[in-house]
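Note sheet for the following structure.
One protein chain is absent from this view; the other protein chains keep their places.
Labels run A, B and C following the written order; every chain starts at residue 1.
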Amino acid sequence: MTDKKPKNIFVQGAIAASFIGESIYKHQTQKNIGAHSIFLGQVRSDVIDNKTVTAIEYTSYEAMALEKMHEIRESIFSKYSLTCMHVYHSLGTVAAGEICLFVFTSSAHRKAAIDACEETVERIKAELPIWGKELFEGEGYQWKENSLGV
Amino acid sequence: MTDKKPKNIFVQGAIAASFIGESIYKHQTQKNIGAHSIFLGQVRSDVIDNKTVTAIEYTSYEAMALEKMHEIRESIFSKYSLTCMHVYHSLGTVAAGEICLFVFTSSAHRKAAIDACEETVERIKAELPIWGKELFEGEGYQWKENSLGV
Amino acid sequence: MTQITIIAFGQLTDITGNRFTIDNIIDTNTLKIQLEEQYPLLKNRKYAIAVDEQIVSENTLLNASSTVALLPPFSGG
Partner (left out) sequence: MTQITIIAFGQLTDITGNRFTIDNIIDTNTLKIQLEEQYPLLKNRKYAIAVDEQIVSENTLLNASSTVALLPPFSGG
């Protein structure tokens, strides 16, 4: 365990594709990296009882989520040989087609980055106190439910 | 099997981070996508017998590589429920810190994209006739060897 | 008399709002009973109770400075 302060992971609204490109670009100075693994969650325009999801509105118990994410990060770093790891999650409204989750792991050899990315995504979905409200076209909403590991 | 012509996967030189950002952006119109998985290979500046790798020069038996990649693509699409898949590999010289491989899979639910991306990367490394020549600082070189699954 | 502030999240806010208070409770077991009296709709809902940002699985003593949160199943990502 380190005594580092939990890093903020939350961004207001969608995560821009250009931001992801820039994050990748910034790693080109780290010449010990051989592999990057990236997971992106995108808001789907599901149709539920003839109503179409146009956006998801995310809320979180932020203080607890950042503490928990800090724990996850420490545990992933102790388990895998990573050079770095970045996590961003949206809060507020993210329209269908936009990115709401960005997990980015890097390592010298591919297995560590790939496995760490997948495990981090699973843990984020299972352990971070974040809730998505699926907003329907016109009006109405439904609270999103995560199915684990699918 | 489809009768589609093999898609080209080769790009001259490094794959730009901005190109990756743009590829992600283009998927925002596909509102049935819920998850993207991306793998990036980056050239490492390894030190071998006191000599530092400054770049890798890639060559390929291109016709065979494209045929093989077509086979891999068909087999991955028949195994996983994907919306799309994109693969790019560099030819020619890629400097340390630059991206030489970009594998990008998308699906409605995360498991398909994640598993398909990982399997595609493993198959590319094992089955595509591509060779990397590690160029040392100053002069000299060494032919790269892949260790599978690391 | 101890008054505890409770914060709620996700679908539970449709029932309780974001924030409310409950009087005269000493631990999470009595909290749960009182909660479901005050908001009968909660009885059919799945939720965890967090005290000071930790989910509690056993009965836990509360005091006026406790931060109590009601957490329905997570749906981030």
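We adopt the following convention: a residue touches a chain if its C-beta (ideal position, glycine included) is under 8 Å from a C-beta of that chain, and two chains touch if they have at least 3 such contacts.
Small disclaimer: the values here were computed from a predicted structure and weren't measured.
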Chains shown that the absent chain touches, full complex: B
Touch with the omitted chain, as defined above, among B:12, B:81 or B:146: B:146
Contact with the hidden chain (one of B:100, B:116 or B:135): B:100
From B:72, B:113 or B:130, residue that would touch the chain that is not displayed: B:130
Hidden partner chain, residues of chain B it touches: 41, 58-61, 63-65, 67, 89, 100-101, 121, 124-133, 143-146
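To be clear about the criterion, only the chains that are shown with their structure count from here on.
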From chain C, the most remote chain by mean C-alpha position: B
Interchain centroid distance [CA atoms averaged], chain A/chain B, Å: 23
Centroid distance [mean C-alpha coordinates] between chain C and chain A, Å: 27
Chain B-chain C separation of Cα centroids, rounded to whole Å: 49
Contacts with two or more other chains, residues of chain B listed in rising order: none
